[in-house]
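Sharing a structure with you now.
The complex appears here minus one protein chain, its other protein chains still in place.
As written, the chain order gives the labels A, B, C, D and E, with residue 1 at the start of each chain.
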Amino acid sequence: MPESSDLLIAASTIWVVVAAVLVMFMQAGFAFLEAGLTRMKNAGHIAGKNVLIFAICSLVYWAVGFGFAFGGGNGFVGTAGFFPSVEELVSVGQKPFDWFSEVPGAAGYLFEVVFAGVSLAIVWGSMAERAKLWVYFAFGVCFTLCYSVTSHWIWSPHGWLFKKGMQDFAGSTVVHYQGALAALAGALLLGPRIGKFGHDGRANPIPGHNIPYAVLGTLILWFGWFGFNPGSTLGVDLGGFGYFAYVALTTNVAAAAGALGGIVTAWVVLKKPDLSMMLNGVIAALVAITAASGYVAPWAAIVVGLVAGFIAVVGVIAVERIGIDDPIGAVAVHGASGVWGTLACGLFTVPMLADRLATGHGGLVYTGSFHQLGVQLLGVAVVGAWTFSASFGLLWTMKKLWGIRVHEEAETLGLDVSEHGMWGYPEFYIPVPGGYDAWVTAPWERELRPQRPAPRPGSPATAPAPESA
Amino acid sequence: MPESSDLLIAASTIWVVVAAVLVMFMQAGFAFLEAGLTRMKNAGHIAGKNVLIFAICSLVYWAVGFGFAFGGGNGFVGTAGFFPSVEELVSVGQKPFDWFSEVPGAAGYLFEVVFAGVSLAIVWGSMAERAKLWVYFAFGVCFTLCYSVTSHWIWSPHGWLFKKGMQDFAGSTVVHYQGALAALAGALLLGPRIGKFGHDGRANPIPGHNIPYAVLGTLILWFGWFGFNPGSTLGVDLGGFGYFAYVALTTNVAAAAGALGGIVTAWVVLKKPDLSMMLNGVIAALVAITAASGYVAPWAAIVVGLVAGFIAVVGVIAVERIGIDDPIGAVAVHGASGVWGTLACGLFTVPMLADRLATGHGGLVYTGSFHQLGVQLLGVAVVGAWTFSASFGLLWTMKKLWGIRVHEEAETLGLDVSEHGMWGYPEFYIPVPGGYDAWVTAPWERELRPQRPAPRPGSPATAPAPESA
Amino acid sequence: MPESSDLLIAASTIWVVVAAVLVMFMQAGFAFLEAGLTRMKNAGHIAGKNVLIFAICSLVYWAVGFGFAFGGGNGFVGTAGFFPSVEELVSVGQKPFDWFSEVPGAAGYLFEVVFAGVSLAIVWGSMAERAKLWVYFAFGVCFTLCYSVTSHWIWSPHGWLFKKGMQDFAGSTVVHYQGALAALAGALLLGPRIGKFGHDGRANPIPGHNIPYAVLGTLILWFGWFGFNPGSTLGVDLGGFGYFAYVALTTNVAAAAGALGGIVTAWVVLKKPDLSMMLNGVIAALVAITAASGYVAPWAAIVVGLVAGFIAVVGVIAVERIGIDDPIGAVAVHGASGVWGTLACGLFTVPMLADRLATGHGGLVYTGSFHQLGVQLLGVAVVGAWTFSASFGLLWTMKKLWGIRVHEEAETLGLDVSEHGMWGYPEFYIPVPGGYDAWVTAPWERELRPQRPAPRPGSPATAPAPESA
Amino acid sequence: MVKVEAVVIRERVETVIDAVEDATGHVGVTVIEAVGHGRQRGITHEYRGRVFESRFLPKAVLIFLVKDEIAERVQATVIDAARSGHESGDGICWRSPAENVTHHRTGRLLEEVEVGA
Amino acid sequence: MVKVEAVVIRERVETVIDAVEDATGHVGVTVIEAVGHGRQRGITHEYRGRVFESRFLPKAVLIFLVKDEIAERVQATVIDAARSGHESGDGICWRSPAENVTHHRTGRLLEEVEVGA
Partner (left out) sequence: MVKVEAVVIRERVETVIDAVEDATGHVGVTVIEAVGHGRQRGITHEYRGRVFESRFLPKAVLIFLVKDEIAERVQATVIDAARSGHESGDGICWRSPAENVTHHRTGRLLEEVEVGA
């Protein structure tokens, strides 16, 4: 007969692992959202790079990131749990990963690494269609470390912001805002894509090549977010047994409100119900509710989502106005909306829920106190300063030393063929043997040519028949 | 040490939430099934509208739908639980959502709202490629309410059909048949797409633009259905601990039989193994087994699936024959097959399983009694009358007052560009800066033009060289 | 108050069912990986066949496969549990499926059938773009049976290789190597696609038509693999409560290493970071870690993944060199890498983990003993001989009797239109009413033609105006 | 022979081809997808708040190689059948001489082949 | 009238059309996507270790039907505007007579219509 403590571990591990797996799948969501909102000539590269960066992140986070973030330590960084051993990973609630009290260290790694992967995925949205391939490797490693340190501040019980009672349930600040800060740094240092801005500075629309891809990506993200937020209970009993279901509810109504906020804002402000804006609205709302999902009432979740949908639309336009080329809109959708979500806790956190989760206090509308809002603001300010300057500094150095942007011809030709040697949709670009609209005999294949039939009698090659015309 | 009752809540909530999340993902399945089976010029709109309607449904269902369906009440409608509070959502087995005895009210909401979303998604399949955008908003709200009332009849312990012992395990009638009834009303009131029927009334094939999308959609639906049917145990012990695994088995063998039923029927009847028919067969089988999955033996599940595959093929052809333009085949696949599945319970329900689930009695083949079949028939008849007339009435009114179909030019041009301003695959339609087969200088961007090099000596602009030819 | 034994069943069943559902979704992964790496003209067929074969497999496995594999029996084949009854499927730990001690027989079926489906999906990767449709039916049935027998040897407690202590945690040999062996037999008997090899035997590249599809497929596979490996604990306590989280960790770091191994090898050896090679590297690594995921340390998992990434690249090139046309690279990615993963257990298995799982002994690097390596080699050799000869024999017979390859014209035209009558992307190939770049009046629709306006005065039809030019 | 070329709206491609066959019995045409710019206004697009017009509209180019004697008749038929009644965009038609029009399969002059046919 | 045809790189399509309109006031052009092969080298591709060059490069064919008197001017403008300054691949331009150029919508000769416009 199993102990009920064993069953608690079993149930919590199921939940955390399943949630982690859902979040891991968000990589496919980003791959398709980003590929859909960029051009055909870069589609393979854009989609494929998500596999690459998640791979880099997975190894770096196992080696040191997880230790930085949750390996005990001081208020600023974890100091243990690097290259964790089998024992450290299979045991439950033991040092250095004792923060994970109901699941094995391995489950902790799995759940946290997919978050790091999401944050890293956001970065490249704004840098899309012009960054060199090696930059993904180099900056991918650096950002993963930077991210790990910040997450320690807010999510590790040793972290100084955690101690201040900052509320960031699943990472509006840690994951999304951070990713957006690096994205902003990258977009600024790379400069706009060729053709994005005219000589008078007016922006040209560069519509994405596949809206269905963007829809698939958005729905995969919505799907994955049910692991992202509810899974952040790190077990089955945080906030009460089954409380994570409530987190899923606030997540869903917020996302729904974001879709409506986005499409209605676009309809009213831009005069057209732009589909890409509706999708941005959904993601912005999910980003915003990420911090608040465990703390707020359903009505507040809806408000958070509606406002986020509005932020997505005006934010994307505003970023373009000030001359930044952000192909996916990450700065507005993950940055501005991430800040909004973090601050929203200071406004709408239900005191009873803050107590249940034993983090911080009730929000302004309930308590009339600006305390929590102040804590949230502090967190946003500090993280903003640290992550932006670190990212900018790193990318600036790389730019100076080796250059981070592909050559003009490469960019014009497209990254698929220039960086990887082959188009993402080859049959639309070159003759493929037996391919679309193509000439079965590929240009690079001589022998294959069908033998010419012997000229028939009366054929021009032998007789002058046509000449006589 | 956690109580085993707490662990029961934990396990049940994990299962119900995971199942709900799988069902939510079915929106992506419908988006791609429908986008794949319609035309390129509408692809963005078709895929995107699934995000829109699920958003509408999520908010309406939270506000009132959930209360109508499960908020206690009388035999016809729930009367409590509107705009549910935090307390109502986090507590387990408390009024007004006491029907959910092992999971928090929030888990109940989450699981039920995704079902409403599926039912609503079905509606638009038959209305695809010609409905006005605002109709999605207006009818989306109305249908969600109509759906909530009907689901109360059959799934709430207070519901009058529930009391009669109607067997609809996961909603062949509640979810699929209802969606198909509204779809039929919509298809009738909209009329066929331009070019669908010739002057002699003969139908033209309008093949979908992307079969791989349709395959992806179908596999996502199959995947999601493992939440749809097994999750309907609403906990881990209905029918016995782990019984939901058996429900997953019947679901899988039925879907498999549906694929074979569909492709073989197409091969024999239509002389070609039409892929879209195989996919329809899968979905029809999943629809049919939805009601029966908890009640029938594996062999019966296979029979249900095979017949459903057959129904899908002949049903789609028949609907077309009588002059109804149903782009996706929702009327046949969700309607006819939903009825078949509901009645199949009356034929094949294993008495032992009916007892396990404490709903209704064994089916004709076991008991020789027509009782259960009668109950099933009654349910089908009443729901058919109510939902069809309600939907038809609502859409008819909207049509008379404002019109529900886009203008001919808009339909010809495609909904992506006419409703949303931009194509779903822009690079195939217009020159995009740096886009496919396009002219880097976008038409709307003058300054960007490369400056012309100074004419060289001897160039025609200065010297009459060519003229001299 | 539920018994804790009931709760153990509940938790285990949740885990096993969820894992099974994730693995089932891998069919979508294979569908898109394979469709993406082949040509447009076959895209519908390639994607759709995964639905077909999984359907066939699901029914055959229910009828006899599951009994062969796990229905008690002797060392070579199971002899009970054919056409399992409701009772056999809902009971837990009862004969004939007593091997599944913590979940109902139905959960056992569900988890095992999706594995058979994966193995079968691999087969067709190498046979893509030229096999006749009926072969999928015929060989699908045969292979499912062949697979069931082999899986009995290694995974059933009665199996002779199981008794020898062979370590194949989730099926590098049982699932992947077997699939690759049949794939190899198929590729050899079918011969290369038209245009693949020139007269001098040099290979022509036939790039896949959609890299984003291939990326989606790979990410879905990675996602599904979190059910594949961790789910193979068949419950929540094998190896200790929550041990499956550790299995998920080794799976993830190996896959990550495989991506890097693949792209770096391609960059160094082939001089280009070929995206399809990176994706192959991920899958090869997942294949390799499948056998080892429960037995090895994280560092070893990374080694296994890196080497697998290397194997994928050189293997694909090598297979092409020796004149075998393997469109997807299944022989290298599932075959060579599957063997590597199986042998890797003999090298890297941690003794403590072998004990935890009570299967075999520690690997060479820990024990200095070649014993386990020997057992692994034996398994690989025997399975290789049996499955390859069985598959080759069956396909050879089919080839002789009826022919297994489509006619040259059919292959040139593409399987979508020749086998199924319609293109996978119709609007790119034929005029569809209201379709892309098409002529609204479809060729097959006469009446639809717009009536010609009456010739205006002065129009050439009446007056000779133009003639006067 | 004479080469008759026409730029028509895509909806009219088949109408024109059938009309030519009905009126002159001529079978044989090559169709090329094209885009055109002329007096007609393009389609307006909007993306993320930016409005712009695509100046090019989809058209098709039809190429008929016909016997001299029926050239005028063919052209007249094309012009007539290409007219859609829309207020703009119907396109144009012209002809020019083509020498030594030869049929690949037989290697003989197309005229002879058509007679033969 | 005269038919002026040009093979140009795609980036220059609009430059050329605008230049013609600016220089001669002529409006009306049909554009066809094409690929060309000439002195210019193609793009190199690599897939799974196999390197190959696609001999064809994307070009566009422009067709202008213009009044005889402006034909030379139009052609000269095209030639001038089509030059990109790249070292290869700019294409060629030629002209040939077109008879009886008729405007579908009105059924009248294009020349008359243009005058009318």
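Please note the rule applied: a residue touches a chain if its C-beta (ideal position, glycine included) is under 8 Å from a C-beta of that chain, and two chains touch if they have at least 3 such contacts.
This one's a predicted model, so the numbers in the text were calculated from it and none came from an experiment.
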{"item": "Sole residue of B:L270, B:M352 or B:V365 that reaches the chain not shown, by the stated touch rule", "value": "B:L270"}
{"item": "Touch criterion as defined above, residue of B:A80, B:L133, B:L188 or B:A203 at the omitted chain", "value": "B:A203"}
{"item": "Touching residues on subunit C - with respect to the absent chain", "value": "413, 417, 421-423, 426, 430-431, 442-444"}
{"item": "In subunit D, positions touching the absent partner", "value": "1, 3, 17, 27-33, 63, 65, 96-105, 107, 110, 117"}
{"item": "Missing-partner contacts on subunit B, residue numbers", "value": "203-205, 207, 266, 269-272, 274, 276-277, 316-317, 320, 455-456, 458-460, 465-467, 469"}
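Here is the rule we use: only the chains that are shown with their structure count from here on.
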{"item": "Rounded Å distance between subunit A and subunit B, as computed from the means of their C-alpha atoms", "value": "28"}
{"item": "Chain centre separation in whole Å, for subunit E relative to subunit D (CA means)", "value": "18"}
{"item": "Shared-contact residues (touching 2 or more other chains) in subunit C", "value": "4, 7, 11-12, 14, 18, 204, 207, 272, 274, 276, 437, 440-441, 455-456, 459-460, 466-467"}
{"item": "Residues of subunit D touching at least two other chains", "value": "33, 45-47, 52, 56, 72, 75, 79-80, 83"}
